[in-house]
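Note that this complex is displayed minus one protein chain, with the remaining chains in position.
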Amino acid sequence: MDELDGNGAAGLLQEIFGTDMTIAVATCASCGSAAQIGESVLYAGGPGTVIRCRRCEGVLVVITQVRGRHCVDLMGIRALDMPVGSA
Amino acid sequence: MSPISHGFHRRHTVPDGAADRVPPGQYVTDGFPVLSAGPTPHTPLTEWTFSIRQGSSTVKSWTWQELQQLPAETATVDIHCVTRWSKLDTEWRGVSVDTLLDQVEHDAGYIMAFSDGGYTTNLPLADVTGGKAWVAFSFAGAPLEPEHGGPARLLVPHLYFWKSAKWVRGLELMDEDRPGFWETYGYNMYGDPWKEQRYQGD
Partner (left out) sequence: MEGTAVPRRLSSGPLSWEVATVTEVTSETPTVRTIKLGVPSWPGHRAGQHLDVRLTAEDGYSAERSYSIAAAADDPVAITVERLDDGEVSPYLTEDVRVGDELEIRGPVGGYFVWETADGGPLLLVGGGSGIVPLRAILRQREHSGSDVPVKLLYSARTLSDLIYRDELDSYHDGVEIIYTLTREQPAGWTGYTRRVDQALLAETAWPAGKDPLAFVCGPTSFVETVAGGLVALGYEPGRIKTERFGGTGGS
């Protein structure tokens, strides 16, 4: 399976967070590197969606969908920078 | 209510005569989808070990060579992924988990399989013994490819395939059940495809 990038989770993330998350800059809790989620590594198609740090492969985000609810884990992100206001 | 896409159907349905081999909600595939939660690890065989752990100690460990010297079995089984594909008559070769656990004294009720890359999945001891599970290193007559979990993966075909941990490196013995990776995020602690135990509460 090809690894995708965070762009592939754009719809899911916007549905959950109510705003475009691909441009959000995530600081990896494992290695401290900061990158836009659109550029991070995406594993999807399996039981859930996993977004990982492109530098250290540490897990940034895990999302599963259970009985109509999204279960979201952001503990792999130490800090999240979002632009103020919507486009 | 989602609009029905008229004429759209899942790629494969149940082949004739195999209906009783396909759990509810599954479809049979000829392929072998590669689905992961992370990158494919590449541990050199010279560094690879399989360990049985209890708490923080390793109670028993095998190198790749030592694993290859243990009696191996061929198992032809049907496998079922929680993402709804099933594959019938898959042929594997590996060492039975019984062979490995027989060399360890313990009274654990559960195990947590752990893999390169950090993946984990929990199982009752009873579901990895009695001939129900293997550490498999060969698929369809060839060495197991990295994208499918090689050099070795856990094989527990009677449960959903997320329990068959790819790139497995060992089993941690536990007294009590504890959720592994997908179980933590809402998937069923047990995962019986015949009861459609996909999620917690199923």
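The letters A and B name the chains in turn, as written, and every chain counts its residues from 1.
The rule we apply is simple: contacts are C-beta pairs under 8 Å (C-beta built on N, C-alpha and C of every residue); 3 or more make two chains touch, one makes a residue touch a chain.
Just so it is clear, the model here is predicted, and its values are computed rather than measured.
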Chains still shown that are in contact with the chain withheld from the display: A, B
Residue of B:G17, B:G31, B:P44 or B:G141 touching the missing chain in the full complex: B:G31
Residue among A:A10, A:A29 or A:L74 that touches the chain left out of view: A:A10
Where the unshown chain meets subunit B, residue by residue: 2-11, 27, 31, 84
Contacts of subunit A with the absent chain, listed as residue ranges: 1-8, 10-12, 14-15, 18-20, 22-23, 36-39, 45, 86-87
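In the analysis below, only the chains that are shown with their structure count from here on.
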Subunit A and subunit B: spacing of chain centres that average the CA atoms, whole Å: 26
For the subunit B and subunit A complex, residues of the former touching the latter: 33-39, 82-83, 117-118, 147, 162, 182, 184-187, 199-201
Residues of subunit A defined as touching subunit B within the complex: 1, 3, 41, 43, 45-48, 50, 52, 57, 59, 62-64, 66-67, 71, 73
